[in-house]
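With one protein chain held back, the other chains of the complex are shown just where they sit.
Here is chain A:
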Amino acid sequence: MQQIFNFIFKNSNRILFLILLGISLFLTIQSHSFHRSKIISSANFLSGGVYEKVNNLNEYLNLKNENDILALENAKLRSMLFNVKDTATAKTLDSIEGVKLKDIIVAKVIKNSYNVYENYLTLNSGELQGIKTDMGVINSLGIIGIIENTSPKYSTVISILNKRTQINAKIKKSDHFGSLNWNGKSTGFVQLTDLPRLALIKIGDTIVTGGQSVIFPENINIGTIAKIYRDNVTNYYTLDVKLFNDMTNLGHVYIIKSKDREEVNNLEKKN
């Protein structure tokens, strides 16, 4: 017994180091695994509160930018209003078709990261506003990400600039779909993989969210095709998609409540 105590006292630093190393490595590995939310995330009152304060200051510096974006959105809405008679074009103009106003929660990005392989955003609304895990996040230009963690007042979003995201996406004019990933290289581009070779595509075509996703409604803008890679071994294309959104400059975002999701999930569980 005496010797055990002696051993512990003598190596107390090493034991402390090993225990803490074990904890931190566990947290690291856990955060890299798919389909599991992080234990340590910025959706909590401490970091959320600090980021909100910092963001309040930063907002003043970005007022001009934000105004420009709002003006653009206004112009677009106005053009929709004036062209309302032309029902054929009105449908394509409305980028969030099928989403009613009451299904949307408005939130503000208080922390944005885009310089690592796994990027997250922090929003200033949480469970109290009705945000739940796995809701889709968009803004007026296109998709942004998916809600990952929530606390009463804050929530974190797994950005499309994250290697763990996979979103169902399709070519707007042809309904051929693939899955959207990010290769970690540039903040302006994401990759659409597993698109069948049968699809007729050319550079400049628009990519929108596909109907298979229960997180996003169909036909939400993502970006345009910038580059096409042909893989001769498989029968699939890989595309570079230039995002409509500037992911390094995000202000207000919309969170979409999907009412059908639980129903779809329950149905799929029965299979």
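In the analysis below, a contact is a pair of C-beta atoms (placed from the backbone, for glycine too) under 8 Å apart; a residue touches a chain by one contact, two chains touch by 3 or more; residues count from 1.
Simple rule for what comes next: contacts and distances are computed from a predicted model.
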Considering only the chain that is not displayed, what protein name does its UniProt record carry among "Quaternary amine transport ATP-binding protein", "Rod shape-determining protein MreD", "Sarcosine oxidase subunit alpha" or "Outer membrane lipid asymmetry maintenance protein MlaD"? "Rod shape-determining protein MreD"
Based on the whole complex, identify which of A:8, A:23 or A:203 touches the chain you can't see. A:23
Residue by residue, what part of chain A touches the chain that was omitted? 12-13, 16-17, 20-21, 23-32, 38, 40-42, 44, 46-47, 50-51, 54, 113-118, 120, 122, 156, 184-185, 187, 248
